[in-house]
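All protein chains of the complex are present and in place, except for one that has been dropped.
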Amino acid sequence: MSLLFDIVLLSMLALTALRIIFLKDLFAVVMLFGIYSFLSALIFVNLDAVDVAFTEAAVGAGISTVLMLSTLALTGRTEEKSSHSSFLPLIVVVTTGAALIYGTLDMPPFGQADNPIHQHVAPRYIEQSPQEVGLPNMVTSVLASYRGFDTLGETVVVFAAAVGVLSLLGVRRKEREDQESGLKAHRVLRVVAKLIIPLIILFALYVQFHGDFGPGGGFQAGVITAAAFILYALVFGLPQAFKVVSPRFTEILAPLGVLIYAGVGITSVLKGGNFLDYNVLAADPVAGQHLGILVIELGVGITVFAVMLSIFYAFASQTEKANIQ
Amino acid sequence: MSFVADYYNYWVVVFLMMTGFYVVISANNLVKKIVGLNIFQTSVFMLYISMGKVTNGSAPIVAEGIEQYSNPLPHVLILTAIVVGVATTAVGLSLIVRIKRAYGTVEENEFQDKDDVI
Partner (left out) sequence: MVTVLEVVSGILLIAGSFFSLTGAVGLFRFPDFFTRVHAASVTDSFAAILLIGGLMLLTSFDLNTAKLGFILIFLLLTSPTASHALAKSARHGGLLSLAESQPPSKKGSV
């Protein structure tokens, strides 16, 4: 049954991707990309990767689509006909695809428990993590504790992306009150948005702290909180959103999360352990692990929220009415 | 039939990878190239997660009465990869906005001859 889901969903995914090649209307391309992300999230759930599905749905179908639509508002909606023929790219693609499929025939069959990938490090994590870290969600314990250094690098990459976008685009803070912003004519949308935004923020807090016991964690929570404030900015207008969460505030929050994360590492060193060794943070090693994971997930959530919101502010404040087609 | 079932995931992954690759090299508009790049990235995620799945396993969350778990290591790797992917997409899209402002167009065949604008 799971195999049937797998085959049908993957075929739908392939059809969606194929359709994207031939469309000239970029708005439809971005919408199809959102559908592609959602289908990937479904396939990830079917393949038992619930944390990954959560992140892909929030990030790929949420933030990516919003950013691409903001770019389309600035650059135009249709694609011109290409001036060179598509014969050579087709030859390159078919040759590479054939070589890759020949390569996949050497791979171990899908799903078997004695594949090489399940042999060396993974059984140690699956058996030892309930005793050493004590969290039900093994993905969180590997992400935050065993491979915590990689996650620090990932948080810094997210922060570097914010630095890049802000230095390329910057947030224009002109107070032009006459510029029409927000959807003030849509009364139903305003009422429903006012109802839903607190619930979204509450759900994001639940996801943040529940990431130890189920799917969730800092990344997903940061993205969902950013989505709540993006909804506020879309419905009530960007100047109003600047008064609620100012761009200066997001610029302060983004490095704060990274500093919290690195601060936990340095605290471990000051207490006598290695960098990011949570065992020394409390009297009991398992309690130390719980405390360390809680604080670093908080740092990750704060940085991801501030970065996503400041990237949205940078894109949204560029839109001038003349460019919208 | 079991041969197809064993490798179907990987073949679809290769097909998606090649679709994304084709969009990147042959699309005229820069935003569509970024969409193709994202298709390519997501197909790579599918490859890793397919490798980590164990048949009749469950999600890697410790619960009563479950003996077989799917491998949590690829999930961790792909979580990082998804977030890094959206970060690079954001930087790429802001570069496109600046290109539009400098050259006035984001179509490849129109700004290829405009080297001397800046």
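A and B label the chains in the order they appear, each numbered from 1.
In this text, a residue touches a chain if its C-beta (ideal position, glycine included) is under 8 Å from a C-beta of that chain, and two chains touch if they have at least 3 such contacts.
It should be emphasised that the depicted structure is a prediction, and the values quoted were computed from it without experimental measurement.
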Omitted chain touches shown chains A
Contact with the hidden chain, among A:99, A:199 or A:244, goes to A:199
Selected residue (touches chain absent from view) among A:12, A:69, A:92 or A:189:
A:189
Footprint left on chain A by the chain that the document does not show:
183, 185-186, 188-189, 192, 195-196, 199
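We adopt the following convention: only the chains that are shown with their structure count from here on.
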Whole-Å separation of chain centres (CA-atom averages), chain A against chain B
13
Which residues, counting only chain B, touch chain A once they are in their complex?
5-12, 14-23, 25-32, 34-36, 38-39, 42, 45-46, 49-55, 57-63, 68-76, 78-80, 82-91, 93-98, 100, 106-110
Which part of chain A faces chain B closely enough to touch in the complex?
2-3, 6-7, 10-11, 13-14, 17-18, 20-21, 26, 29-30, 33, 36-37, 40, 43-44, 47-52, 55-56, 59-60, 63-64, 67-68, 70-72, 74-76, 79-84, 86, 89-90, 92-94, 96-97, 100-101, 104-105, 107, 109-113, 115, 117-118, 121-122, 125-126, 130, 136-139, 142-143, 147, 150-151, 154, 157-158, 160-161, 164-165, 168-169, 213-215, 219, 304, 307, 311, 314-315, 318
